[in-house]
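Written out below as structure tokens is the structure these notes cover.
Shown here: the complex without one of its protein chains, the others still in place.
Right, chain A next:
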């Protein structure tokens, strides 16, 4: 059953295979090109491998049954990630245009998909670079011994430690107070934080230097930004394995709990993770592959990049959990030592009589003899598993848990510098793809005059993004960032990806697409690709979208706030969003999503209006160029007549 929607004029909009061949041979055209295949692969790997691989995947893995999570993850990788990736690479390489140009070529009514990609890339760039600014702040602060987040500062009277820090912990205080200076609620702006503005400017500055001439400069930058994270991960793995408790962490991560496979949330989280981890539907991948030679083997590239992405996720999870295991063991030891010391001090027992080994028996015997004293002591319960399963993800993992672990290692400034350089490279290489997804559509939509050089266009884009990004450096910036992350970067992408599949398979036509692939890579894509493109992947996308949409619409949405005046401090307090935030949420998720159908409707209305009032016939222009044009048209028709007769 080959359903194909009517698509008039497609032949006129795309280059034929012969024209593509000619373009290839003559190296004509002013489209930029990759210097070599390695640059292209590193850029795509850098775009796909990002902060999510380091701080989202390990959390999901551990909370959804450890080793058992690999099963849904790998299955969905094969049935959802690889087909979508291959699709984006193939249409980029075939149509040789960025996302807006590609969708306009496929069908002018599908222009909305390209515009939606551009909007999402823009919104994500705004907050993603703020995270990079935070990473840079920590990086700048890593060049001192002792690290500023290893101890609480002393209060103004010099009588003790700052109360907020004492009640929570030095790492929490450094993150929430000295970095973010967060306000207690999203409506309290808290003013702009000058040190964060400086970090934001430096983040956008570095990005501008790398993107100033498009892939000409990013192609050079990715040699460093895409390879350095792997080097640092390996160094951390070696360091981590030599620390006490790291093996416990790794064992905890990978211990399979097969019961989790019956839980539908596991499968949906795996699907969402695969989808977002591949940076699909941003438009950046289409752009990158459009700079390739037309006979590049995009099928092989898609498979290789998917494998690298999956491997990186698992590798990063191992490293992260070895360090988390170390931290949990340290905390457990501290907890137990604290209890032992309390017991020794209360009962004036000699040192060393209660050790970690005999703590339980000693505790029980003391409890039997004097239970009332024991109950007054408020001893803490120390459980290694509870420390290990303090499931942290996202910024909490990087800036609180990991930084705490680093302070406990010898030579902490070195590890801190390495860790934040790694996060910086991971984030920056993903930003290259995001910015590509913004700049190329802007050029295709002719927002800027053609005479303006690329440097100016990228400069203006970076400047505008930096200014709008000032939202995220105010006191409540962290809450705004979480808002953008949940709504701008989730639902619209699913809609765009679904539309992409429908567009290519049913509007462009799977037959034509197969022929294109035969032309480009030499063989027809096999039954696996056919089945996944036509049926399986769109269904998976639809399922994930319905799940996400229903959970967001039905649940009350909360955000976690750091409020020193709350009762449960230092636990984050769940606060409901004020009502005007719902307007913002609608704008963030709605504008990109609705641009897909609205552009089609808008175009249809314009076409209808044009049909009703046909334009005046073209006047004969008395100019040299027109005369020459007519002359050449006549020559062409003469030649074609000649061809018929010879």
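As a working rule, contacts are C-beta pairs under 8 Å (C-beta built on N, C-alpha and C of every residue); 3 or more make two chains touch, one makes a residue touch a chain; residues count from 1.
Quick note on the criterion: contacts and distances are computed from a predicted model.
Enquirer: According to its UniProt record, what is the protein name of the omitted chain, chosen from "Phosphatidylinositol glycan anchor biosynthesis, class H", "Collectrin-like domain-containing protein", "Gamma-secretase subunit PEN-2" or "Proteasome subunit beta"?
Expert: Options "Phosphatidylinositol glycan anchor biosynthesis, class H", "Collectrin-like domain-containing protein", "Gamma-secretase subunit PEN-2" or "Proteasome subunit beta" considered; the missing chain's recorded name is "Collectrin-like domain-containing protein".
Enquirer: Taking the full complex into account, find the residue in A:141, A:226 or A:474 that is in contact with the omitted chain.
Expert: A:141
Enquirer: Given the contact definition stated above, which residue among A:47, A:69, A:208 or A:498 touches the chain not shown here?
Expert: Of these options, the touching residue for the absent chain is A:208.
Enquirer: Which is it among A:349, A:445 or A:572 that touches the chain not included here?
Expert: Result: among the candidates, A:349 touches the missing chain.
Enquirer: Residue-wise, where is chain A in contact with the chain that is not depicted?
Expert: That gives, for chain A, the contact residues 26, 28, 30, 136-137, 139-141, 143-144, 153-154, 158, 160-161, 195, 198-199, 201-202, 205-206, 208-209, 212-213, 217, 341, 344-345, 348-352, 453, 455, 618, 621, 625-626, 628-629, 631-632, 635.
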